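Just one protein chain is left out here, and the rest sit where they should.
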Amino acid sequence: MTVDYIVKRLGMLLVVIISAISINFIIPRLMPGDPVQQKMDQMVAMGGTVGDVQGMVQEYRKKFGLDKPVWKQFISYWGDLLRGDLGYSLNNYPQRVSSVITGALPWTAGLLITAILITFVLGILMGAVLGWPTAPRGLRGVVPVFLVLHAVPYFLLGIILLFLFAVSVRVFPGGGGYSFGTALQLSLGSIADVLKHAALPALSIVLAGVGGWALGMRGMMISVLGEDYINLAEAKGLKQRRIFLWYGVRNTMLPATTSLAMSLGHVVTGAVLVEMIFAYPGIGHQLYRAIHAKDYTVIQGIIVVLVVWLAVTLFIMDLIYPLIDRRITYRRR
Amino acid sequence: MATMYRDRAHRALRFARLNMLLVSGLAVIVAVVLVGYVGSAIINQDDARVGAFDPGLRPSRDHLLGTDRQARDVLAVLILSIPNTVKIGLLAGAVGLGIGVVLGLAAGYFGGLVDLVIRTVADVVFTIPGIAIMIIVATNIRTMSVEMMALIVASLAWMYPTRAIRAQTLSLRERLYVEVARLNGESGMELVVKQMLPNLLPYIAAGFVASVSGAILATIGLEALGLGPQGEFTLGMMIYWARFYGAILRGMWWWWSPPIAVIVVIFIGLLLASAGLDRIANPRLQRTK
Amino acid sequence: MSPDVLQVKELRVRYDTYSGVVNAVEGVSFSVRAGEKLGLVGESGCGKSSTVLALLRMIKPPGRIVAGQVLLDGVDLLRLSDEEIRLARFAAISLIPQGAMNSLNPVMRIREQIVDTMRAHNGGKSRAELDSRVRELLQWVGLSDWVANMFPHELSGGMKQRVCIAMAISLKPKVVIADEPTSALDVVVQRRVMHTLERVQQELGASVILSGHDMGLMAQFVDRLGVMYAGRLVEMGPTEAIFEDPLHPYARLLIDTLPSLDRKGDFKGIPGVAPSLLNLPAGCAFQPRCPHAVERCSVDEPAWQEARPGRWVACHLWAEGRR
Partner (left out) sequence: MTALLEAHNLTKVFGGGLLSRRRTVALDNISLVISGDRPSVISIAGESGSGKTTLARLLLGITHPSSGRVLYRGKELKKLSREEWKVFRREVQAIFQDPFEAFNPFYKVDNVLNTPIVKFRLARSRSERREMVDKVLDMVGLRPEETLGRYPHQLSGGQRQRVMVARALLPNPKILLADEPVSMVDASLRATILGTLLKLSRELNISLVYVTHDLTTAYQVAETILVLYQGSPVEVGDVEKVIRSSQHPYTRLLVGSIPLPNPKLKWGTEAIETERTGRGSGAGNGCRFAGRCPVVMPVCHEQRPPLYRTDSRRATACFLYKESPAVEGVELMSALSRGTQTSARDG
């Protein structure tokens, strides 16, 4: 791995983050209407506290820095971001956006990382075996099932699972991250409770994802099996298992990781919606609530987090490639 | 003449047999679209009006799929929703694909700086979770319409086709037959249109399918979040309202399951079609039995 | 004369394709003596690669071996169980593949790939023992020690092909099959690789079967030559004798078409095109292009027979009493 390569990837990472966050800043300001004004109008319409609405709007505008010229806002926006300050929630004024996010992030991270890893490993294994000429018949029979599951978007599968296992048969809780009214602690009971709540959301991500992975992996496996080195490995008298793992699967790992990276985006957005379905206390659920409450600062903050998360994950992936395939640093030159 | 016709028919049949996937995928999609459009013409549109019947009725002879909490006939709403969702998917897919083909061809053919700019922009946008941008845009739009929805979704449906077409153009550009065509006196534009484009068709078709399904997926996601066209019938909005009124936890399965079923059927159709197209584009995947 | 190590009898390989059945190898019989270099030469699609791959039972679907025997020291390789043939591969009969460029696993170091071959057959050796064996093998094929630590993309084509030779001899097989081993290499590199092969072959005392399309390479390398056409052997004999006085009209024409530095500006081709294996002419497959064809040639398929001591040919011109 060359310094050159790392620097290039790092540059790409910065470009992605900066442009996405800039878009995040610019788009709302391009749109007609003033979010604070809108928000105030809404509050006035809903609650009875009719006072000096215009005065309040002015005050809020000042507080959120909306009275300054756009370029100044842009600079202070970046300054705040770099300090980790995402501002206040429009809805629950004294609460900071960053605290909303830090409260939700561990839930999402835990759920997503586990689910994605399980999906990836299961899918890859299934696909690799399916691509092998002597795949067991039983496994081939399962494929259509997973393909149909794959055709269902994550969160729709979540709805079905919710109905099946939390409404019809009440084996799993119908939502949330832990049982209402209990305090979270490091006890076996508490952990089991958390796992129970995470099971259905995770299952929907896994079930919907495995088929796609398996299909993709099968394709890669078949094209690798057409390579000359597989033929020679067989001629060398190697055992099937050795050829399968070290000559077949090893060589699909690069394209597989590439597509893992590419699909992360889908998984992340899909997972956001899964959280919404299960009212799972991660950032997806927070995003849904913020959208409903038109809490723009929280929406923006969560989107910044999503963008940075994805960009950083892809960057890490990029750093892993050369370890998987030694040719990569040469090829990309 | 007759033999030529028979020959063609024979070849079409053989192709259909070889590519059952593509044919059955297309058949599924056409069937859904027909149900949507023909059904919309047949049913009584008033059945889908709020308060038309009693709310929350279970499926019965009168209401095959029951009624929802807003007292609408679920079947009527479902049928009226299909054309709108299909419309958003096709519109967004076509716009996305159009942009993708033009950019991909330009990047692949001109190379150099043009390629660098297009590739970087596509890579950057690809790395940004699309739904994030769409949420930002959608939350800032006062009244959402079906067409607006399609445009928003299309703005993020062009990267996949751009990348795929670019990669293919890059490899086609190096093909010897393009060189030969140059020696035959063909100019730059002719090389693209006459030599490269025909060989890109399977990729373009695959790109279209990919961007249509991406667009439908994104649409439904946005709608489920509550960012869809509130006053229109779409499959995603059906799911949104069902959730909004707690249909899932209340066990009103007849309300939320039909739109999911239709969406799944559409996606299966698209999946089959894209697998079929994949076989044409990468014949190596075709396993000889 | 040394005894035969390998006897191939009435070998037939068939491919079932969408357009029909292709008989890629049709009743090929020959034998290889100990320490001999045998060549199989022919144009593309003549069945030479299918023939040599069939010896290792490496024909992949849609192809299959439908008949014949491959006797290695009297044991029929085609009748062995899957595990037995696996153990025989490379230990008794090994392969130097056609596309050296792509025949090495891109994600494994050269050492591992050589060690893999040895481990698959006699597992229990220590790391140090295997390492020194790798070094010895690399030295044998004229490569330095550091090559062991390289990945394939870091080596040149000629070096990769020599790594393949090192693997092929690592278990001291009786027969080494070289399937167009230098077809993608430059002439200078080709010469070097062929020298390497010749040297290790002599030291090892193994027999080599070289398949290829280049008559020049055959002339330089092999002791005995078999000429193939449309899935059949049409002539076989000592290389010098064939070049001096080819018996089969196809072999004669093939030799005459070769450009050489002796004759200049004299271009002779073989008229017509090679027949499609899907649709062979009746009788002798070469008959439509043959300048000496007689009536019988389009009726009977000529038998494979010994026309002179040590010289085999399949042509009616050599049936008893003619010529």
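Which chain is which? They are A, B and C, in the order written, and residues in each are numbered from 1.
Everything below uses one rule, namely that a contact is a pair of C-beta atoms (placed from the backbone, for glycine too) under 8 Å apart; a residue touches a chain by one contact, two chains touch by 3 or more.
Just so it is clear, the model here is predicted, and its values are computed rather than measured.
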item: Sole residue of C:V21, C:V187 or C:V299 that reaches the chain not shown, by the stated touch rule; value: C:V187
item: Contact with the hidden chain (one of C:L53, C:V70 or C:L254); value: C:L254
item: Among C:S2, C:S132, C:S156 or C:Q305, residue touching the chain not depicted; value: C:S156
item: Missing-partner contacts on chain C, residue numbers; value: 43-44, 156, 158-159, 186-192, 194-195, 213-221, 239-240, 243, 253-255, 257-261, 264-270, 273-274
item: On chain B, residues whose C-beta touches the chain left out of the figure; value: 175-177, 179-186, 195, 198-199
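Note that only the chains that are shown with their structure count from here on.
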item: Chain centre separation in whole Å, for chain C relative to chain A (CA means); value: 55
item: Distance between chain centroids, defined by C-alpha means - chain B, chain C (Å); value: 53
item: CA centroid of chain A to CA centroid of chain B, Å; value: 22
item: Footprint of chain A on chain C - complex, ascending; value: 56, 58, 60, 86-91, 94-95, 97-99, 101-108, 116-117, 120-121, 151, 153, 164, 167
item: In the complex with chain B, residue positions of chain A that touch it; value: 12, 15-16, 19-20, 23-24, 27-28, 31-33, 35, 147-148, 150-153, 155-156, 159-160, 162-163, 166-168, 174, 215, 219, 222-223, 226, 262, 265, 268-270, 272-273, 276-277, 287-288, 291-292, 294, 296, 299-300, 303, 306-307, 310-311, 314
item: Residues on chain B engaged by chain A in the complex (per definition of touch); value: 120, 123-124, 126-133, 135-137, 139-142, 217, 220-221, 224-227, 239, 243, 248-249, 251, 253, 256-257, 260, 263-264, 267-268, 270-271, 275, 278, 282, 284-285, 287
